[in-house]
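Note that one protein chain of the assembly has been removed; the remaining protein chains are unaltered in position.
Chain lettering (A and B) follows the sequence in which the chains are written, and residue indices restart at 1 in each chain.
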Amino acid sequence: MPDGTTGTGIGAAVKRVEDFRFLTGNGNYTDDINRPGQSYAYILRSPHAHARITSIDSSAAKAAAGVLAVFTGEDMQVGSLPCGWQIHSKDGSPMLEPEHPPLAKGKVRYVGDQVAVVIADTYSQAKDAAESIIVNYEVLPAAVSMSDALADKTLVHDDIGSNLCFDWEIGDEAAVDEAMSKAAHVTKIDLVNNRLVPNAMEPRAAIGEFDRATGEYTLYTTSQNPHVIRLLMGAFVLSIPEHKLRVVAPDVGGGFGSKIYHYAEEAIVTWAAPKVGRPIKWVADRSESFVSDAHGRDQINHAELALDANGKFLALKVQTQANMGAYLSTFAPCVPTYLSATLLAGTYTTPVIHANVKAVFTNTVPVDAYRGAGRPESTYLIERIVDQAARETGIDKVEIRRRNFIPADAFPYQTPVALQYDSGDYEATLSSATKIADVAGFAARKAEAASRGKLRGMGYSTYLEACGIAPSAVVGSLGARAGLYESAEVRVHPTGSVTVFTGTHSHGQGHETTFAQLVSDRLGLPMENIEISHGDTNKVQFGMGTYGSRSLAVGGEALIRAVDKIIDKAKKIAAHVLEASADDIEFKDGNFTVAGTDKSMAFGEVALTAYVPHNFPHDELEPGLDEKAFYDPANFTFPGGCHICEVEIDPETGVTEVIKFTAVDDVGRVINPMIVEGQVHGGVAQGIGQALLEYAAYDDSGQLVTGSYMDYTMPRADNFPKFDVATEGTLCTHNTLGVKGVGEVGAIGSPPAVINAVIDALWDRGVRDMSMPATSEKVWLALQAAE
Amino acid sequence: MATVSMTVNGKSVSGEVEPRTLLVQFIREQLHLTGTHVGCDTSQCGACVVHVDGDSVKSCTMLAVQADGAEVTTIEGLANGDTLHPMQEAFRDNHGLQCGFCTPGMVMSAVDLLKKNPKPSEGEIREWLEGNICRCTGYHNIVKAVQQAAQA
Partner (left out) sequence: MYEFEHHKPATVADAVSAMKGADDGKLLAGGQTMIPTLKQRLASPSDLVDLGGIAELKGITVSGGTITIGAMTTHAAVADSADIKATLPALAELADHIGDAQVRNRGTIGGSVANNDPAADYPAACLALGATIHTSQRDISADDFFTGMFETALEEDEIITKVSFPVAKKAAYMKFPNPASRYALVGVFIADGPAGTRVAVTGAGQDGVFRVPEMESALSANFSADAVSGVKVSADDLNADIHASADYRAHLITVMAKRAVAKAG
């Protein structure tokens, strides 16, 4: 709900500040940075899913042309790559937390695990030399699937004794069982949430550098949160204090979660830089990204939904197996638990819910948050089982949703799985989406398609998510080992221009524009007088970074608070100059005015005065105009909405085409509608990708079969129609701006809408289930089987 | 080593390269034109698209020695000073980019499309962009941008 559509303030579709440099080839991504004397690292990776390393002979590599050093796990005696979240099992015991060395020690645990690093004058020399390293492996059986791993016949980590990382629960199981026993109907469903490879278009890269004169390390890295990397790598892995470690995340080419985590390569190049006495650059090939970037999703769910005779939901019971991969990545344990199971109420009044989550180690790439992180999994589960319940009870699939919606007047609403929603209006987004999607005309379109031999289907998803993570007190009580506040600094320069330092990081989200709009709106300054700086730990005081759709809801709020401190200080300065009381100073349109008079100072005059304080009463008023704020939110934010997908299936080939996709999302106040729509487009594309195209497939030996764009189906322009996107709804009640967050809604809401549409299209042919991705062969086979 | 000479963005350049040097490596590492990106190693993502003798090509799938004597245009050569090329302007107007990494290749590819097909349909635009992968935009605003540029 934009407040205005002109100018540069809140609600205006301001064109992006960052675009000129990206469009002219002047972006500055990590691989574009070259340091004087730079050398290059090549990481030798495990070709086996599970093997004991019996010996490594790197003598030939060390002697090869241009090679500066070769290091293995035995050489790199440093701390373990840390996990940032601790889950406790239902019996109270802490999760099993195996050591995660940056270079493998003794054993490799997935194809892609780091075995050795070769550092040379050129990348080609490093890669050439790596081929001469002789690694003797004793290949072990691999635990590839979660069911195999849970049998504990092959242990991914011998020393922890089990592949079951934790066995966690939430909710009142006895109450759920009681409700189930009295239900008129129980709908059951088994689902697989397919493993995905994030595939940000910029492959990960890192440059490590050490300045012998100052003892300072610098790491340039493709990260969504440089301060977090500084903390994790400095404190836990390499024992470098923060004041001697600078982490710079320059322009970053997409993240989607995969660039949150602290990765081995960052530690390797930083650790090795003083050893070779030169900066070291590492850049992943795409094939390397496939086996070294944390994967996403990968859950198996069984769910049961109890309903009364009127179709009201009585209880939901869920059993989940969540794949952790071979090691615990930074946020992995919280994804299937506090980011997923706590969302199982969705938009519905289900009074009792119980979920059990078993997290499993396997000989596969570590799995962690990927756009939506846990929320797409729970949303897929809820919206699939609700559709199935509608089919089984004969209640219309829209009607069953309406009967169970949390009413708009019921907020704040406490769910049975810990969260308290502050605002929402699910009927509003549903009814808007129904109009935009032209649900009324669907029957005619279906008939027309049938006349061409095609099958049309329409699917819904009326979803909700929790984002803007999050209150430190809450996440701390749930096992987070860090706080999840955000910080901002507003530095007003003597001539009145402003530099804003934010602890969030922009890697496509357009913060340089949106955040400047906030400041422009609040200080009455033109956009061009405002610069947003992020991504450098030596510039920004602190930050937790960008993920979980938190930048605006948490980082933007921190910024607002710092701006308000600037206004307060500026009022005092104006009051001093204008010889009035600060309480009498009004600030409007960039001017400080003594109330009821024409005595006034422009923002720029106040700024100059702050730095030329010739007659300041220094006991009361400090020179300068530079304020900082840390903001820790009171609650998560709860975007939600309705996605409607219309598909057409060619029954001869099984090909599914998305004909129309409608997304009406309640993301709270919209600062820049152009950027908001872009975020939804991208999220929806990733959701449709998950539903129809993408999956990371492992063979029985643990080789990633979909290890390049030859086999992993990346969505392309011809896979989509244009999307119909709108925003509508309610404001967040606990931040000044009323914003909720938009980064993930598209990826969270869309997959069940697509699959529900596919099932709808195939229903008349007798097909009753479909799994993701609904590839053409899968659809064809389902049609064959149903005949 | 081999000597290669070519015209890049209107300027004559030459350099000593190993024959195995890719055109994109020559552009990025020797000419320091880092706007051309590398996003994959199987010639599919299109982040590296440049024009060679007027046609869009994947500079990761061409040796520098194959471009000897050629006329090469990279993303850096598209704008006229601070005046953006109409395609660049259309991408900015329509929010056709987010992280910006695929953008140089996407723009170079789209420019070639309009040269060959000045009034493409939406379907033709989507089909042409098959060789350029974007993970951020869902292509919606990229397609809109190309449509706007075709109207320009």
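Simple rule for what comes next: a contact is a pair of C-beta atoms (placed from the backbone, for glycine too) under 8 Å apart; a residue touches a chain by one contact, two chains touch by 3 or more.
In this text, all values refer to a predicted model and were calculated from it rather than measured experimentally.
Residue A:777 is the one among A:396, A:528, A:700 or A:777 that touches the chain missing from this view.
Of the candidate positions A:488, A:693 or A:772, contact with the unshown chain belongs to A:693.
Mapped onto chain A, the footprint of the missing chain covers residues 124, 128, 287, 652-653, 693, 697, 705-706, 709-714, 775-777, 780-781.
Residues of chain B in contact with the chain left out of this view: 2, 18-20, 22, 41-44, 46, 49, 55-58, 60-63, 65-66, 68, 109, 112-113, 116, 128, 130-132.
FYI, only the chains that are shown with their structure count from here on.
We define each chain's centre as the mean of its Cα atoms; on that basis chain A and chain B are separated by 29 Å.
By the touch rule above, chain A contacts chain B in their complex via residues 15-16, 18-27, 29, 31-32, 124, 199-203, 251-254, 256, 285-287, 507-510, 674-675, 677-678, 681-686, 708-710, 714-718, 720, 722-723, 746.
Residues 18, 20, 28, 33-42, 44-45, 47, 74-76, 78-79, 84, 88, 91-93, 95, 97-104, 107, 122-123, 125-127, 129-130, 132-144 of chain B touch chain A in their complex.
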